[in-house]
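A protein chain is absent from this complex, but the other protein chains hold their places.
Naming follows writing order (A, B and C), and every chain is counted from residue 1.
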Amino acid sequence: MSDEKRRIALISTGGTIEKTYDPLSGVLANQVSVLDVMLTKIQTQGVELVRVPLMNKDSLDMSEPDHTLIANTALSMGETHDGVVVVHGTDRLALTGERICQVAGNDPPVPIVLTGAMQPYALRTTDSIQNLTEALLAVQLVPRGVYVAMHNRVLAFPGVVKDTEAGIFTGGTRFRS
Amino acid sequence: MSDEKRRIALISTGGTIEKTYDPLSGVLANQVSVLDVMLTKIQTQGVELVRVPLMNKDSLDMSEPDHTLIANTALSMGETHDGVVVVHGTDRLALTGERICQVAGNDPPVPIVLTGAMQPYALRTTDSIQNLTEALLAVQLVPRGVYVAMHNRVLAFPGVVKDTEAGIFTGGTRFRS
Amino acid sequence: MSDEKRRIALISTGGTIEKTYDPLSGVLANQVSVLDVMLTKIQTQGVELVRVPLMNKDSLDMSEPDHTLIANTALSMGETHDGVVVVHGTDRLALTGERICQVAGNDPPVPIVLTGAMQPYALRTTDSIQNLTEALLAVQLVPRGVYVAMHNRVLAFPGVVKDTEAGIFTGGTRFRS
Partner (left out) sequence: MSDEKRRIALISTGGTIEKTYDPLSGVLANQVSVLDVMLTKIQTQGVELVRVPLMNKDSLDMSEPDHTLIANTALSMGETHDGVVVVHGTDRLALTGERICQVAGNDPPVPIVLTGAMQPYALRTTDSIQNLTEALLAVQLVPRGVYVAMHNRVLAFPGVVKDTEAGIFTGGTRFRS
């Protein structure tokens, strides 16, 4: 039926997208999750979201066990949902993407879409709402697999890498229906 | 290659999404196209856009020849592009969608994705950026066909209708990869 | 003491500044007061506000008794507060300003500052926050009298008129300390 909602697990792990500003110290940091605030800016008629606030870390501070924990959580949620979206710092997003592929033997049970942002939601020029919008749509449109959705492009793992100079993702396989 | 851009024709026809406010008369109306302003708010790394400013009408003012003109233009652009996005007033969007299906014999050459908004870009609570983001992503992810992408959901024509009380689209076929 | 807050009565009467958008009918109208939402966007350390939601009308719909009611309410609140701010539709704002002067015999007990907006708060290009900010500051800085504060300028009644072509106020006496 066209009005049925896909059940999507939305895992948050932190990253630039969730950084907030502390006026007294004057710095941007991962303090509180703002993902739920972001969700109030988007109309999500196609999905029913199950929020999984896993951690709130700058991905530069993630350890090997962190990547494995995220991979295991995504795959575990995939067993009982129609898709999984993971919000993640961009610096090590590709590392988590590869880990999910490895653990799943390149055959995850559902579409798993990672996303993040180059500019925090707190900034007026943020790309966070665009990227979250794209991840929440792509997870309904692509076949099972592991992907990054950002800046109007969906790339399939393995092989995706961050171009740190351009601030974009590249490599992997461009999805084509 | 993952960095190749899809060539997408972006046809604007007006509608609520493009309404602007005239402070002297105090009303919202289709006067100038704001689609190019909207595009500056989105990072479009996956597509190369070819802009086709066809008309700028409240869709309630569209005539039968208008619907046919939009359908013919969309199909014609589809011959030479990887996909087509049509920005349209929501009141008669479904009528144009059906017209494209009819003219194309239900077999358009590329994905053709219609979108619009319930609230003009001019409003701080607008859904226009979300919907434009979704249309520009969906056109890369769905197989050839005619669709509406709005509010986190992609529906395939024929059979889509506007639920005017809820302000959403329903019916048609929910896309599933 | 520098930290003492001035007690200011904030009377709302409607006008463009408070118009909201109804997505289903597609028009801007005075339905609910958004002044309290606007106040969350401003830091008001200098004043303690006493809200008086008097009416919510497009000023073009105001009757003579409406103008008199607003004037009487402003002067009455002036007896027990350090100042009064009146949010008003711009089309007949000057008429209310003159009425207050008449009723007060050109000698109101405190500063009474009127303001409004050419573009509703609901619009992303609104001037409402600027004008409300100015009225809430001017009421602390000017001597007793009746004023309009808008668009970076404070004009004293009597003699203020709206230049409907330019969408600004002119005439009256420019305040100079």
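The rule we apply is simple: a contact is a pair of C-beta atoms (placed from the backbone, for glycine too) under 8 Å apart; a residue touches a chain by one contact, two chains touch by 3 or more.
If you're wondering where the values come from, they're calculated on a predicted model, not measured in any experiment.
Undergrad: With touch defined as in the header, list the contact partners of the absent chain among those displayed.
TA: Even though it is not drawn, that chain still touches A, C.
Undergrad: Using the document's definition of touch, tell me which of C:G14, C:G89 or C:G172 contacts the absent chain.
TA: C:G172
Undergrad: Of A:P53, A:P109 or A:G167, which residue touches the hidden chain?
TA: A:G167
Undergrad: Consider the whole complex, including the chain that is not shown, and state which of C:A9, C:V47 or C:C101 touches that chain.
TA: Missing-chain contact among the listed residues: C:V47.
Undergrad: When the complex is taken as a whole, what residues of chain C touch the one chain not shown?
TA: Interface residues of chain C facing the absent chain: 1-4, 42-47, 111, 127, 129-130, 133-134, 136-138, 140-143, 149, 151-155, 168, 170-177.
Undergrad: Name, in rising order, the residues on chain A that touch the hidden chain in the full complex.
TA: 16, 21, 23-24, 26-28, 118-120, 122-126, 164-165, 167
Simple rule for what comes next: only the chains that are shown with their structure count from here on.
Undergrad: Using only Cα atoms to place each chain's centre, name the chain farthest from chain C.
TA: A
Undergrad: What's the call on chain B versus chain C, same or different interface residues, using the half cut on shared numbers?
TA: same
Undergrad: Taking the mean of the C-alpha atoms as each chain's centre, how many Å separate chain A from chain C?
TA: The mean C-alpha positions of chain A and chain C differ by 46 Å.
Undergrad: How many Å are there between the centre of chain A and the centre of chain B, using C-alpha atoms for each centre?
TA: Chain centres of chain A and chain B, defined by C-alpha means, are spaced 26 Å apart.
Undergrad: Please tell me the distance, in whole Å, between the geometric centres of chain B and chain C computed from their C-alpha atoms.
TA: One centre to the other, that is 41 Å.
Undergrad: Two or more other chains in contact with one residue: find those residues in chain A.
TA: Answer for chain A, listing residues that touch two or more other chains: there are none.
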